[in-house]
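Missing here is one protein chain; the remaining ones are kept as they sit in the complex.
Labels run A, B and C following the written order; every chain starts at residue 1.
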Amino acid sequence: MITTTAIESTAELTEQERAQAARLEAVWREPTGFWGWFKAVHHTTIGKRYAVTAFGFFLLAGLLAGGMRLQLAFPEAHILSNDLYNQFFTMHGSTMMFLFAVPMMFEAMSVYLVPLMVGTRNIAFPRLNAYSYYLYLFGGLMFYVAFACNTGADRGWFSYVPLAGPDYGPGKRPDFWAQLITFTEVSGLAVAVETIVTVFKLRAPGMSLNRIPIFVWGQVVVAFMVIFSLPGVVLSSTMLLMDRTCNTQFFNPAAGGDVLLYQHLFWWFGHPEVYIIFIPGAAIISTIVTSFSRRHVFGYLVLVLSLVATGFMAFGLWVHHMFATGIPQIAESYFTAASMVIAIPTGAQVFCWIATIATGKVVLKTPMWWAIGFFFVFIMGGMTGMFVASVPVDLQVHDTYFVVAHFHYVLIGGAVFPLFGAITYWFPKVTGRMLNETLGQLTFWLFFIGFNITFFPMHLVGIRGMPRRVYTYQPNMGWTTLNQVESLGYVLLFLAVCVLLVNVSRSLRSGAIAGPNPWNAGTLEWATSSPPPQYNFLHLPTVNGREALWDAAPNQPIVAGLPDDARSFLITRTLDAEPEGRDEFPGPTIWPFLAAVATSIAFIGSIFTPWGITIGAIPVAITMIGWFWPERQPAQRRRAREIWQSE
Amino acid sequence: MRDPLQSTQPSPAEKRTDVMLWVALLLSPLAMGINTIVGFTVAHWTTDTARKGACYLVSAIDFALCIFAFAISASYSRISRGTEDAEAIDGRRAFMAKVSMLLSVLAALLVIAGTIAVITLHPTD
Amino acid sequence: MILFHVPGFRGNQTSLNPVGPGAEHIEFEFALIFWITVIVYCIVLIALVVYVVRRRHSLNIMPEPIRTTPESDRRARHAVGAAMVVTVLLVFTMLIGSFVSGHALGKMNRQSAYTIDVYGHQWWWEVHYPNDEPDKTVVTANEIHVPMGVPLRIHGTSRDVIHSFWAPNVQGKRDLMPGYDTDVMMQIDQPGRWRGQCAEYCGEQHAHMSFYMVAEPAQQFQQWLAQQAAASVSPSSPQVTRGQQVFLSHACVMCHTIRGTPAGSRVGPDLTHLASRSTIAAGVLPNTIGNLGGWILNAQSIKPGCRMPPNHMTGTELQDLLAYLETLK
Partner (left out) sequence: MAERVERPVLDVSRLPTVGFGSRSITWWGIMGMMAIEGTVFVLMIASYFYLHSRNSEWPPHRNPPDLLWGTVNLVLFLISVVPSEWYRRRARKGDLRAVQIGLVLVSLFGIGNVIVRYFELWHLNTDWSIDAYGSAVWTLMGLHVLHLLTDLVDTIVLTVIFFTPLVEGKRFQDAEENAAYWYFVVGFWIPIYLVIYWAPRWLHA
């Protein structure tokens, strides 16, 4: 099928190409105006919205952390009441996990970058993608509106029963928490399906499994983990809500229910969740280390294996959050085994990154600084992970500030450091302008030092016996000085984020123009202009190696023959990405927005009455039917040109 | 070799190879899953009856699965020896075979770790 | 292991100052993991820094990607392979250490152990010393006297939400859960007051839910137990008698027990020997007359959200009540 009809494909476009670009532009243009905003379906648009929204929630949760650090800076302080403090830490944890970390590391990154990296024009199921974003947004807004009305969740980000159950969690606070989970899980699951289908079926020809960029591998592994882990929290939060609103008895010991069932289901999701957050981080580090060591990553195979193995093993760790519940030790020890053995693939990744650096040419730009910071912080978190993996040691450190230190090292080290690296790395692609290098390094050093001042003392204060989730402590416990040091560290973290925001807003207006590939990197998103046009690529690319741009043959073929009067795309085979079919993406429409509004009404309604879901299902069904109802003109156009597959 | 950019169908023999590679790849995670989840469930029973036999049986089954996965992937890896794992199609098969070999080693380590726990600990601990 | 006896970890609520075999076994595994991870951490990061410095490229533009030589890749492969072997060995060392200490904790003698029942409440601890003769069962709160050097079987559950019983100098924590009975073995070899605190988030006053384990020689403990088993002393002065009347005629009686009087409710702590305890409100305040008075009048200002309501009484009534409570040694 490769013909020799040659076209020019370098900096300057030919007349013919310019006409093609204009046609694509017309077909792919997102609707404008007020209502246009609600109709947009392109993955770069939705991806940017995910990123901005998630970052907004990150800032909110960061401010809540500031409130907590203020309260804890003095023993028996009354700056926040106990009630407010309990809401603060619950909102902080829930926001960071459900409204920042997963939507940012998985949804935003995956939605924006994966289609570009695999060389296609949109994400699979773009309307579902828009719907998932609105649900996420509405869920987050609902959660914070409830907080503003003094109905903020206050039972911890895990909402254990019976504390959050009908008997000990009066009011509507735990219900809002449970429905936040419902909102975010629907959006997470939708993006997981989109990501898997995009990567399995929409890759550029030639991008066989062994050539998929590691970042994309990471997102696929995460997508599978989301699919198999989120059902755990779907069930636990639904059972919680039903216990509270419909009088079911799942967690009531007096009626044959069981409080540990909740924990099993919650952590079936909760532990993979940690890796859902960390794996994209690791994949970002692989990408940055490759680009800034100027060589193909060392041990591609091992890195992919590590991501895949971590994805599987993450499902064998959930009981290590329940070591103190009195489960028999032999049973718990299987989870000690898994928790420690999972360090082996992670160690393999670290060694491969160091080997890449040791055999490459290291360019110390800001993204690489964040990667180096990641090594210092994340490895420390991994090491303290060995303590919590051991049943006996965990019995001492579990639910103390040692664990708080551990998971902030793991999650900030494993997700926020790579994320800030990713922001500096991909900002030019998304906006077309470079971030300021000096301000970038200032952010890094403020954040790195501030982070360690804030969180390192938590190890010590935890060993000295300070439990988590206490709104205050007594002056004679010997915890005061360490807590004050931690609170001072927060100030540096706060400044670091301020500098980042200044840098972003300055660069958006007056940053240096980036050009298509400012880092001279090898993956496909750098093959198109910055920011990418709505159709992503003028010519769909083909791939000849792991770093598509570095390995491209001088006469690397391009894809032609897709009709440019529709949002066409190419379907390729899962294993070897040979072309196997064509299809069309649906265009912009208001229906996903309306469906998300209807769904939100049903979800929020069910907080107040069990009939919320039942009656709310009717508008949901109507909007869904409207969404899926075929449009006449495109149907006729497609029917006229149909080619059926030969069996 | 088939051209990866052509839309030709893989031959039935190639399809069989790919299916076997998938099987080899997924056997080790299956072993890991059985080790942790079934092992965890059975261990409760071990604690009640003070007999460790069932736990050892789980380990033995898992270990057999790992060896089986390793054997399949090793045999395919031998066929594709000399192929760079960044090449198209045949390279992809070599890649899958190697990943699945390493995965079975990792799964075996997990099974061994679980078995050490059963040996060291007493049911009443 | 000696390193952990640095002054900072000497306190009466730290896991690195063990006073019994349980915490000692755990400290052993803690130290094992500590030394392995510290050494590995240093080596890995020094290697990283050395390579970054050595391979640094000072150009301000991004250089073209390089093709690595098979020779350098082979060397890197050997180095990574060796590092992986060491990693696996170290992981298994820590793993076996963990199982060995787990077994050491598990095999503590259950047969000859002295049993104490602990019940978690929002936000205090109810403590029972069971006796074959039910009327000799001792009930107290938040202060657990135990005989030194004797294996203890702490049997517990929760009366409401999940709590976690944790005195770090003595033993690791154990959750107390509604619907579950749980047993944990411990032993204290050093006399003293070892502080513990609820470690599972249990609501509004999770922060103020501590207790003391008071370890004393066996004989002293038996004396204490005998004294606690007795009913409360009868009022011996008019003021104390009036104080008892205040107790029995106010809301106090709705929640508290004082053995030897009609007050017999189990909602709040047993006050039969209140004055013998050194703190009130689950370790929040020293047990002084002033604190007790403040607590009775408005517990909500000290421990907002706790189950103890504010009590309205005149100054004299309060004086009398306090005088009475002070006699409950």
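Convention: a residue touches a chain if its C-beta (ideal position, glycine included) is under 8 Å from a C-beta of that chain, and two chains touch if they have at least 3 such contacts.
Just so we're clear, the structure is a prediction, and the values are computed from it rather than from any experiment.
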Quiz item: Touching the left-out chain: which of A:Ile79, A:Val193 or A:Val502?
Solution: A:Val193
Quiz item: Quick one: which of A:Ala22, A:Leu63, A:Cys149 or A:Ala560 touches the chain that's been left out?
Solution: A:Ala560
Quiz item: Which residue, A:Asp167, A:Asp258 or A:Glu437, contacts the hidden chain when the whole complex is considered?
Solution: A:Asp258
Exercise. Among A:Lys172, A:Arg506 or A:Arg582, single out the residue that touches the unshown chain.
Key: A:Arg582
Quiz item: Hey, which of A:Phe98, A:Tyr112 or A:Phe250 is the one touching the hidden chain?
Solution: A:Phe250
Practice problem: Among A:Ala51, A:Ala548 or A:Leu570, single out the residue that touches the unshown chain. | Solution: A:Leu570
Quiz prompt | Contact set of chain A toward the excluded chain (per top definition) | solution = 1-12, 124-125, 128, 189, 192-193, 196-197, 200-202, 205, 227-228, 230-232, 234-235, 239, 242-243, 246-250, 252, 255-258, 261, 264-265, 268, 542, 554-563, 570-571, 574, 579-583, 621, 625, 628-630, 632, 635-636, 638-639, 641-647
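By definition in this document, only the chains that are shown with their structure count from here on.
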Self-check item: chain B and chain C: spacing of chain centres that average the CA atoms, whole Å
Solution: 43
Practice problem: For chain A and chain C, let me know how many angstrom lie between their CA-based centres, rounded off. | Solution: 37
Self-check item: chain C, residues touching no fewer than two other chains
Solution: 88, 95, 99, 102-103, 105-106
Quiz prompt | chain B residues counted as touching two or more neighbouring chains | solution = 109, 113, 116-117, 121, 125
Quiz item: If you look only at chain A, which of its residues touch chain C in the complex?
Solution: 81-83, 86, 155-156, 160, 162-163, 167-168, 253, 257-260, 291, 293-296, 298-299, 302, 324-326, 329, 333, 336-337, 340-341, 343-344, 347-348, 350-352, 354-355, 357-364, 372, 375-376, 379-380, 383-384, 386-387, 389-400, 460, 463-465, 467-474, 477-478, 518-520, 522, 547, 550
Quiz prompt | chain C to chain A touching residues, read off their complex | solution = 8-9, 11, 13-16, 23, 25-26, 29-30, 33-34, 36-38, 40-41, 44-45, 47-48, 51-52, 54-57, 59, 62-68, 72-73, 76-77, 79-80, 83-84, 87-88, 91, 94-95, 97-99, 101-103, 105-106, 122, 160-162, 164, 166, 168, 171-175, 177-180, 182-184, 195, 197-207, 284, 304-305
Quiz item: Which positions of chain B touch chain C when the two form their complex?
Solution: 109, 113, 116-117, 120-122, 124-125
